[in-house]
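For this depiction, one protein chain was excluded, whereas all remaining protein chains were kept in their positions.
In order of appearance the chains are A, B and C, and numbering begins at 1 in each one.
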Amino acid sequence: MSSDHHAHNPGFISKYVFSLDHKVIGVQYTVTSLIFLFFGFSLMMIMRWQLAYPGEAIPLVGGWLGKYLVDNNGVLLPEGYNSLGAMHGTIMVFLGVVPLAVGGFGNYVMPLQIGAPDMAFPKLNMASYWVYFAGGVTMLSSFFVPGGAANSGWTAYPPLSNIANTVGTYPFWNGQTIWLLAMVLLITSSLLGSVNFIVTIMHLRVKGLTMFRLPFFVWAQFVTSFLLLLAFPPLEAAGVLQLMDRVFDTSFFMPSGLVVSGVVQEYSGGGSPLLWQHLFWFLAHPEVYVLILPAIGIVGEIIANNTRRPLWGYKTLVYSVIFLGFMSFVVWAHHMFLTGMGTAMSTFFQTTTMIISIPSVVILTALLLSLWQASIRFTVPMLFALSFLPMFAIGGLTGLPLGLSASDIQLHDTYYVIGHFHYVVAPGTIMALLGGVYFWYPKVTGRKMSTLLGHLHFWPSFVFMNTVFFPMFMVGLAGVSRRLWDQTEYVQGIDVQGWVRMSSWGAWGLGLAQLPFIINFFFSAFAGKKVDANPWKATTLEWAAPSPPPHGNFAEVPVAYRGPYEYSVPNAKEDFHPQHIPDSQVV
Amino acid sequence: MIASSFWLPPDISEHGSQIDIIIKYLHWFMAILFVAWGSYFLYCLVRFRAGANPKATYGDAKAKPSKVAEIVVIVIEAALLVGFSIPVWAYYRSEPPTNADNPLTVRVVAQQFAWNIHYPGKDGVFGKTRPELVDEALNPIGLVDASEDPAAGDDYVSVNIFHAPKGRDILVRLSSKDVIHSFAVPLLRVKQDAVPGMEIPIWFKAEKTNEEAQEMMKRAFELPASAEGAEAERFIKENRLRVTMADYGSVPKGATLNAEHLKTLIAAGTTSVELAPGFPVNIQCAQLCGLGHYRMKGQMKIYEPEDFEAWYSSAGEVEVFDEDEFDDE
Amino acid sequence: MSSELLPHTLDAHPVTGMYNGKFGVWLFLASEVMLFGALFSAYILLRTHGDFPTHKETLLNYKIGALNTFLLITSSVTMVMAWASFKLNDPGKGKLYLWITVILSCAFLFIKIKFEYMHKIHEDIIPSTSTFYGIYYCMTGLHGLHILGGVVVMLYFLTVGSGLWNKNQQQFTNRIECTGLYWHFVDLVWIFLFPVFYLL
Partner (left out) sequence: MAASAEDVRKSIKSYLLVFGALAVLTVITVAASWLKVSVALAIFIALVIASVKGSLVASVFMHLTGEKATLYWVLIISAFFFLLLVLLPVLQTWETSHLIDQVKP
């Protein structure tokens, strides 16, 4: 199946814009989501100013932010702070990390790793990117509508989200409604993608590539796709219900007799605010694993390649990931311990939460054990993958006090929670994803990224990631609620103001630390060192294709002869043993 | 001292120590686990770097230590779960005090952005409320007239200040007028979402009065070298919620330190003062509830039981608490 | 990469027993189970939560509901017969059945809109009247949109897309099968919606 099956030469638009090629779509996803990541992070850099120096004008950008975010002096408004917070969360999760991990890496790497010429449904693939793009544009447009962007948090709890952002005569054209519409688009995009992924993985594997010969990354994508497939629709349903509440004045989430600002609300009543929370967290807990599993998959690939030995306990890892995926549907109400839960339900949910921590521990342990008797190459992707391990460990461990309902009483909705999930998602997932960019960049462009700039990117990022997030544990333990525009209203907040400032300076440092990466990412595409098809001396099938792979991927359809991580096999000619090369040629 | 209690604020409640124990045990467990993993991790990075170990070994390393580690993790998690967390929840969240315990029962009605504390008065019965009667200034919870419901006659509503006795069960029936709030009192280890449409019960017992809590939280602060300039301004700003705990002549005990005070103190050669929060037991809103979420602050005032009775029998109608104007110390 | 070069676009995969499209449609239906499942969950929660009128006779006209149920069931049969006819290499009959399916579903939609929605709206009964009507409009409306989507797809195969039959019979039949799977699912949802809203 070679690339010159295509007699016609597609034009620029169909080649690079509305392309059906999974590789182009993967790159589109990657670049778009990296831009969204940086944008979402910038919102946080603005918020960190208000937290560190409450009530002082924002330097540099304060004058540009517009009347919905800042006052005349350039001081962030409380509602502007809430808008930025809600949009930061939404953008980072739904427009940044998931599209990068699944849309970007999944799309580009997964078909190559299974030896497929493309995804099973190329048109659907293109559609899912453009629906995602439309969702992103819709989301961003909400910054410019009257009243500003959604400001009820990324969790959008009603009744607040039902009554928020209803300004003047604009029933549709307001932040929260646009947020809901954008979410519906993003969910649709993820659903299309997940169907495509599952069919591709099940049907398009090359000969010899059994399920237990799949690279770990493919397994991670497989489980992730099921999470997306089954967890997202309830949020879509919830979104539709909230849209009806906002647009048609229904009261699914509104109980009877609310009085807002002294005005009795007119509607039929009889709704339940907790209904939204159930539907939301039914998605949003599996969503955590959607964020983390592809990252674990990437870390597994990089570690196997750079330790020059097979991943420890490959099957254990696979079973753990499957179990993790399954259990992630059964723990959601641990986000709701404080909504009036009795003993039976809290016991159920904290028990399942403790159970789900076990496969996480197993995965981490297996990855750590893979280092034993290895021959570790400290390449740039490896540095990112290695840094993932301890930081993910912190993120995972700090989940324990939140998962036990009794300690959650004190820590719920404090900065401790923020510290916890950011350790999982930012120093954890994002570091792994950045490692993935360095790792597969040569495959995409045929050139390596600069190692020097890579180090300049890695070390400050590693230090600042911890500077930003570690202090949050102290702030949270001290009892400071999250989402406060000015935590110095409380004496607890004043006491920890030093930690808060440290966090803020860390965030700005982290922003600066991304500059070498941005330079590296764009310049290496034409100035990087040219490399051959398999620069890391790796074993999985994507390295059997030329770099960059042509349309149709493989010059010759590969056959898989063995498992994915046959490194340092005794008696082999070289220390790696690619999946597609028969035994006769390597031993 | 702070670090030894894991940065937690002082605990003045009866049940708080049990929550703190879980938090502390867990953090020790996490720290030990992390250090163990971390040292193994660092050892591997050094010992098995490509320079020192050019040839990796094929095949699985022995997994015994990992199995032991996993079993230890499972056992400790199970112990914390079964031994601590579930019982604490079962007792403090599912078994409300009975009449025999003689609890003080109050309703707390959250709203954007204030806490309304509704006392039943001497008859111990809450008057009816109706949403259409709500008047933000005069009748924040919409209490009916005594002619409609006699029980409402002696009811009393306090806005943003929660008067409570020490050493007696306090049963709060928590609800909300508009959106979801969360009633959080860090010093009492209490937190519960206030969900509109539901009246969720929580209960706790304070074991310290405000003054005793203040004693626990007092701390010496070094005064800045000069009473002028940015450092002095920041000192005042960052200590605006604290009062002096001793008489410093020009600054009497219980006064909030201001720029004028600072000037006279520095002039008199004082280098440090003992300060504590004027209202140590504050109520925060822990659930995003709108633009005023950050300033939805209430205060608890915990009295000796007899002082509480004295206050309770003399309480008026609606009392609105504004911290900046409050001056009863 | 054009889809003709991909494996299993026409033939069944030995393990899953399905070609790509069919597997994809089934996965999509699994997600639809969760979508309607969440709405059923919402219905149950709202109903058990209180303030939820359930006096069946006065709320909705079960006779219209039963008639519509019958129309949808019939359309499901004609749909499967359409597929069987294409399968048996009888495109004329297949098209006829497909047209009948389209007509039945349009009749469903017409009755739904004209005699139920319009009628209710005329009586000032709109989604905000009560949570019952809210969830009724929401779920039946979403179901109606699914019907509409199915009609559009069928019309496509009857008109613009019908040329595929001459090019690749198997592929065309497969697409009808996938449409059928979707259609039966929509029917299946209605089988649950009918008693839940009209009878209980």
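The working rule: contacts are C-beta pairs under 8 Å (C-beta built on N, C-alpha and C of every residue); 3 or more make two chains touch, one makes a residue touch a chain.
Here the structure is a predicted model, which is why all the values come from computation and not from measurement.
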| Chains on display which the left-out chain touches in the complete complex | A, B, C
| message | I'm checking contacts with the chain that's been left out. Which of B:Ile21, B:Met198 or B:Met216 qualifies? | response | B:Met198
| remark: Out of C:Phe157, C:Phe172 or C:Phe185, the sole contact with the unshown chain comes from C:Phe185
| remark: Where C:Leu6, C:Val80, C:Ile125 or C:Val151 are the choices, the one touching the absent chain is C:Val80
| Touching residue (missing chain; options A:Leu20, A:Met202 or A:Leu402) | A:Met202
| said: Suppose we count only contacts with the excluded chain; which residues of chain B make the list? | reply: 94, 96, 105, 125-126, 171, 173, 198-201
| message | What does the interface between chain C and the hidden chain look like in terms of residue numbers? | response | 11-12, 15-18, 23, 26-27, 30-31, 33-34, 37-38, 40-41, 44-45, 48-49, 54, 56, 62, 66, 69-70, 73-74, 76-77, 79-81, 84, 87-89, 170, 180-181, 184-185, 187-188, 191-192, 194-196, 199-200
| request: Touching the hidden chain in the full complex, which residues of chain A are there? Just list them. | output: 202, 226, 230, 234, 272, 274-275, 278, 282, 326, 329-330, 333, 336, 339-342, 344-345
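Assume only the chains that are shown with their structure count from here on.
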| field | Given chain A and chain C, the chains that contact each of them | value | none
| By C-alpha centroids, what is the most central chain here? | A
| task | Considering only mean CA positions as chain centres, point out the chain farthest from chain C. | result | B
| request: Round to the nearest whole Å and give the separation of the Cα centres of chain A and chain C. | output: 34
| Averaged-CA centre spacing for the pair chain B and chain A, given as whole angstrom | 33
| field | Centre distance in Å when chain B and chain C are each reduced to the mean of their C-alpha atoms | value | 53
| Which positions in chain B touch two or more other chains at once? | none
| Interfacial residue positions of chain A with respect to chain C in the complex | 1, 5-6, 20-22, 116-118, 120-124, 191, 194-196, 198-199, 202-204, 229-234, 236-238, 240-241, 244, 248-252, 256, 267-272, 275, 278-279, 282, 551-552
| query | Of all residues in chain B, which touch chain A in the complex? | reply | 6-9, 18-20, 22-23, 26-27, 30, 33-34, 37-38, 40-41, 44-45, 48-50, 53-61, 63, 66, 69-70, 73-74, 77-78, 80-81, 84-86, 88-90, 92-94, 111-112, 131-132, 134-136, 142, 177-180, 182, 184, 186-187, 189-193, 195-198, 200, 217, 238-239, 241-242, 277, 280, 282, 284-295, 297
| query | In the complex formed with chain B, which residues of chain A make contact? | reply | 77-79, 82, 85, 151-153, 157-160, 163-164, 254-262, 264, 271-274, 307-310, 312-313, 338-343, 346-347, 350-351, 354, 357-358, 361-362, 364-366, 368-369, 371-378, 386, 389-390, 393-394, 397-398, 400-401, 404-407, 409-414, 473-474, 477-492, 494, 496-497, 567-570, 575
